[in-house]
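For this depiction, one protein chain was excluded, whereas all remaining protein chains were kept in their positions.
Moving on, here comes chain A:
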Amino acid sequence: MTNPTIPGVLPREVHPEIIPIYDSDTSDEETENTIGNVPLEWYDDFPHIGYDINGKKIMRPAKGDELDKFLAKMEDPDDWKTVEDEKSGKKIVLSKEELEMIRKIQGGDYADGYDPYEPYVDWYTSDVMVTPLSAAPEPKSRFIPSKWEGRRIMKIVRAIRKGWIVPGKKKEEKPRFYALWDNDDEAEERPNHIPAPKLPLPENDMSYNPPAEYLPTEEEIEEWKKLDPEDRPKNYLPKKYSSLRAVPAYDRFIEERFERCLDLYLCPRVRKNKFQIDPESLIPKLPDPKDLQPFPTSLAITYKGHNGRVRSISVDPTGQWLASGSEDKTLRIWEVVTGRCLRIWKMEESITNVSWNPNKMFSLIAVVAGDTVKLINPLVASNEVQHNTDEFLKPQSEIEKSKHAEWINPSTSEAKNGIRQVIKFEKNVTYITWHRRGDYFATVSPDAANSAVLVHQITKRQTQNPFKKSKGLVQRIQFHPSKPFLFVATQNFVRIYNLVKQELIKKLQTGVKWISSMDIHPGGDNLIIGSYDKRLCWFDLDLSVKPYKTLRYHKFAIRNVCYHKKYPLFASCSDDGNINIFHGMVYNDMLQNPLIVPVKIIKAHEITENLGVLNCEFHPIQPWIFTCGADGNIKLFS
């Protein structure tokens, strides 16, 4: 404490000298007793109080009796600062410093002489001292260039070399005076920034004094008021005031602010990525319809005469005559190339279906009217063919009676008119189809449960029922063009039966709700169906039982679909009054899928009572198509 004091420098704290005598300091003294951390009471009954490092018992120091202790206390002046070390049983006299420390702790003071209120010493002042504080030599790092700085500089150098940083580039000088709010583009430069939608500019009629032509008339005001606020084209009415002074307070201000807030709030703040794909490139590459000619394009002839809906048409296999059956209960024969009606038959009921025998040796039409089918020789073919037909249908005396259909020989007057055979059914017949050889034909009468499909043979005058059980409402049937297969279309499925083995070969899953029509490709491996739910499905029978392609081009139900026998064409006709012509090329190569290209949509018939084109059929030789419609006309497109 007697150190010389330098002005402004606090005296160094001085600790007492350590006197190197026994038990002056116990900090480095080794504990003699080795019993560890056990209570000493355990040794109360023993003469020793523990063991020394060598394992020898440390004997309890001899203690005098209470009187001795008292006397000793009285004699010892240091007794008040003597404590007993329990472990060793020795007495320790506390030093002056230790006493001081105890006193400080008791007083709630710092124990070790720390002075929290030392005066502040500003060691690093601006005052230059005569002698430096430190005489240490300068460190080496001060004399070598910095590694980190070097790295940073190299980064910049590299950026300059790559042109990211252009040194010496002059800053664009802003003019000294410029419009502060002028530049809105700056904000747009920020990536992904979507500016708030701008307020529309005020229009002429928003003026307090708009030109007269902007002022609404009385009726217009009435009309505006009648409209719902959402439906109004403008949410204000232009008004004229004589002067700006006369303009009242703006009553819609809060409403307008609210709408603006809504605008801002509802404005999409996410940039939507629009696909930048050329829509053309998404369209599959199809050949130009021009290269796929010939196909029907324009109306050539209208066959007029029917007074009711023409339900069905059929062209004779030579392509010279056309038969049509209508709801006016007449069957008509037309000359195809001139549109001349040659013959008319009157039936008892409206005709639902006509079908020309596909065999060129015969000239025979099957006509379905109600529950009867009539086989009619139309008397237009050459003598030889007519003769063949009549021989073929010569009245037979013995006719086997079938429970499903009754074969009746025509009366003489009927025979004179060309009617050669009448077949009566239990239920109404909806559809008739011929086998390619012209001897068999099959009829559909959907109401007749398990005898819905009947196959008839003319030469034997026989009717057979091929199915014992009904598999659903039969819509159409058709014979395979070359194999002994029969295709039966019910509402949802097309089943293919082998007539020789009498078994089901395939069941096509159409995926449509209600099949309306069906046609088989002349090659026999492809099939199209049309449905009342506007779909046209193409099946490749070798490929799958699911449609190869489903086309939806019509607005309303499809009434009929048909293939061309010679050209790669097929068509569908619908209640929307249109016929769609498609190019449908089937390749001989089994690996190549059929090519289907829509080539032409023809507006064919007027829609009358929600019915449009009821039937269509291709000319057997030319690329022409016949259509018949609910408007009572038959049309030829070439």
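Note that in this section contacts are C-beta pairs under 8 Å (C-beta built on N, C-alpha and C of every residue); 3 or more make two chains touch, one makes a residue touch a chain; residues count from 1.
In the analysis below, contacts and distances are computed from a predicted model.
Per the UniProt record, the chain missing from the shown structure is "Ribosome biogenesis protein YTM1", taken from the list "Proteasome subunit beta", "serine C-palmitoyltransferase", "Ribosome biogenesis protein YTM1" or "E2 ubiquitin-conjugating enzyme". Check A:Asn383, A:Ser413 or A:Gln502 against the missing chain and you find that the one touching it is A:Asn383. Shown as candidates are A:Ile35, A:Ala300, A:Leu473 or A:Leu499; the residue that touches the absent chain is A:Ala300. Summary of contacts with the chain left out: across A:Leu215, A:Leu342, A:Leu473 or A:Val545, the touching residue is A:Leu342. In the full complex, the hidden chain is touched by chain A at residues 293-294, 298-302, 304, 318-320, 335, 337-340, 342, 380, 382-387, 621-622, 638.
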